[in-house]
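Take a look at the structure set out below.
The complex appears here without one of its protein chains, the remainder shown in place.
We just call them A, B and C in the order they show up, numbering each chain from 1.
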Amino acid sequence: MAASLSDHPHHHDHAHSDVPSDPALRTRTLESLLTEKGLVDPAAIDAWVEAYEKKIGPRRGAEVVARAWVDPAFKARLLSDATSAIETFGFLGREAQHIVVVENTPAIHNLIVCTLCSCYPWGLLGLPPRWYKAAPYRARSVIDPRGVLAEFGLALGEEVEVRVWDSTAEIRYLVLPERPAGTDDFSEAELAALVTRDAMIGVAKVEAPKEPNA
Amino acid sequence: MSQHDHAHEDSAAIAHHHDIHSELPSDPALRVKALESLLTEKGLVDPATVDAWVETYESRIGPRNGAKVVAKAWVDPDYKRRLLSDATKAIGELDMLGNQGQHMVALVNTPEIHNLVVCTLCSCYPLPVLGLPPVWYKSAPYRSRAVLDPRGVLKEFGLELPEHVKIRVWDSTAEVRYLVVPERPAGTERLSEEQLAALVTRDSMIGVAKVKA
Amino acid sequence: MNGVHDMGGMHGHGPIAPEQDEPLWHAPWEARMFGMRRGGTFPPGFNIDRWRHVRELIPPYLYLVRSYYDHWYMSYVAALLHSGMATREEIKSGHAAPGTAKRNDAMRPDQVWKTQKTGGVFARAIETPPLFAIGQRVRARNINPTGHTRVPRYVRGKVGVVQLHHGGHVLPDSNAHLQGEAPEHLYTVAFSMRELWGPEASPRDEALADLWESYLEPA
Partner (left out) sequence: MNSIHDMGGMHGLGAVRAEPNEPPFHEKWEGRAGGIVEVMTFPENFPGDRFRYLRETLRPDLYLTQSYYEQWLYVAEQILLEAGMISAEELRDGRAGPSAAKRNDAMRADAVWGFLHDRAHTGRKLAEGPRFAIGQRVRARNMQPDGHTRLPRYARGKTGIVTRHHGGHVLPDAHAHWQGPAPQHLYTVRFTARELWGEAANPRDRVNLDLWESYLEPA
């Protein structure tokens, strides 16, 4: 499988210099070129942007989490075969084909990262936040997860096992956070509203509500 | 605080000061000029001392020193034996020890073994015998690949070694400094020690080249 | 510290492209910076191990694009700021704050040659005998300190054979953080390329590194 060297673009000598350094100009230049050549339809770009600005985001993952909190049978399916369990929600697809859900418990805290690039469950959480794709998080979450969690204001006891999941393949991970105390009489929708994106990446816990039904 | 925690605090404190660079001009000539004037005003440097250091490495210390050691080893078997058993003492005989070259090891190339010197972590180099290192020696391409693909690196210097030759890459991770003693080229039997020294190039004493007759 | 400086074994840094007949300095400022580093006054107790560590802490993107003597500029500035010997305004303006007393203990030109001849001796006598012998198989320990260390990542956890023993040497991991010289026995250990890079590496070649006793464990 050794890659033939011939197909290596030698990035040092090709067009770094003659593309616009301003990224906004560089984007406009490429969009106008591809539109002229019929390689892209600007209206399709608008649709893509709108999908991730308005429709595909963490509320999807929160729905799955809330369902698992209230429906033990669903939770069991979710933990054994998340992909088929989530099928009925209609969330699978781009960057969300093979899902594994990992459950936080008082004894185990899960943390998701992609040290090699930016792999993230788009279909369930939308596009990743900048810090998730940036070097500090990618570099340190596998070697000092507790230090990284401390920077998010989350301190875990020594008795807790931290499990870091490095998304090196097409498997996309979602953390099932612990259900906060004081939410026994919450509806599924009210529970979903408590679930934050960060809790589903593993850099936060789901906070109990200040007062019930507040 | 354990030694480890202290190191962590210390590093974080130092790193913080590197963020000044976003507020400084990008042109290093301006920054270095400003630094020299500041240090001079504070009495932290004497410009004449700066001149003296520059002059030392421009005219008094350079690869000709190492070439003398190599040539002597070629013509004087007993010196070669002393060089191999204790290079620090043998090089000291020629008064060529000094800063960044106090703890020396000589690496003799043979038809079966080819030695190559690198510093993957920074730019460690035997200054007293070779002078200041070339830019490529201090740069990422060489530092990263010399230990991983020495044969590929040597090809980029135009040197292809036969398969049977064993390459030893020496990574200068401490204060030990390495000097490669290249093979003496054929057809130089009649040359004097001085003439031999003139053939010896800096690159051959790093290990990225052979000495040509 | 697993910084961007620890680049042994990396791909992606492009061709070596050695420069023919390269001048000693590519610009006059490089010579001045060289002379300032070697002749300038540094904070009390400052040493070469600390100098290397200050350089390792240069932000990675700057480390990768700035030239060598610019690294020296950035390192000297950081050392001056960290020790309070200079302020950010002074570094930016290039002038001492008004009323600053001028020191008179800077190295003089006539001390240069002697300094060059005698400086940089790191061998230290140690009472304890060496733990390892020439020819012994040792493993570089899998340590990942966040502070300064001289065991590159590519050898950690790898097994090699002790080639040379250099006696006691100042330990950079301690000296760089002003925790004392803590000298230890220093060895040169040879690792086969296959041990370092796997079965597809050359069967014959090897890489050697100088490693302190605390970096090593019997294999």
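Observations, loosely collected:
We take it that a residue touches a chain if its C-beta (ideal position, glycine included) is under 8 Å from a C-beta of that chain, and two chains touch if they have at least 3 such contacts.
Quick caveat: nothing in here was measured; it's all calculated off a predicted structure.
Of the chains displayed, those contacted by the omitted chain across the entire assembly are A, B, C. When the omitted chain is restored, the residue from A:D71, A:E170, A:E188 or A:E207 that touches it is A:E170.
Residues of chain B that touch the chain left out of view are 4, 15, 140, 148. By the touch criterion stated above, the residues of chain A touching the omitted chain are 1-5, 7-9, 11-12, 14-16, 18-19, 23-24, 26-34, 36-41, 43-49, 51-53, 56-57, 90, 92-94, 97-98, 100, 115-118, 123, 126-127, 129-131, 133-140, 142-143, 145-146, 148, 151-152, 158-171, 198, 203. Residue-level contact of chain C with the missing chain is found at 1-4, 9-14, 56-57, 59-61, 64-65, 141-146, 153, 156-158, 196-198, 200-201.
One rule holds in what follows: only the chains that are shown with their structure count from here on.
Of all chains in the assembly, none touches chain B and also chain C. Across the assembly, the mean Cα position most removed from that of chain A is the one of B.
Chain-level centrality, scored on Cα centres against the all-protein Cα centre, points to C. For this pair, chain B with chain C, the centres built from the Cα atoms lie 13 Å apart.
Work out the mean CA point of chain A and of chain B, and you get 48 Å between them. Centroids built from CA atoms put chain C at 40 Å from chain A. Contact with two or more other chains is made by residues 14-15 of chain C. Multi-chain contact residues of chain B, defined as those touching 2 or more other chains: none present.
Against chain C, in their complex, chain B makes its touches with residues 3-4, 6-8, 10-11, 13-15, 17-21, 23-24, 28-29, 31-39, 41-46, 48-54, 56-58, 60-61, 97-103, 105, 120-123, 128, 131-132, 134-136, 138-148, 150-151, 153, 156-157, 163-176, 203, 208. Chain contact summary for the complex, chain C toward chain B: residues 1, 5-19, 22, 24-29, 31-36, 38-41, 52-59, 62, 64, 66-70, 73-74, 76-79, 81-82, 85-86, 88, 90-96, 100, 102-109, 111-113, 115-123, 145-148, 150-152, 154, 164, 166, 169-170, 172-174, 176-179, 186, 188, 190, 196-197, 202, 204-212.
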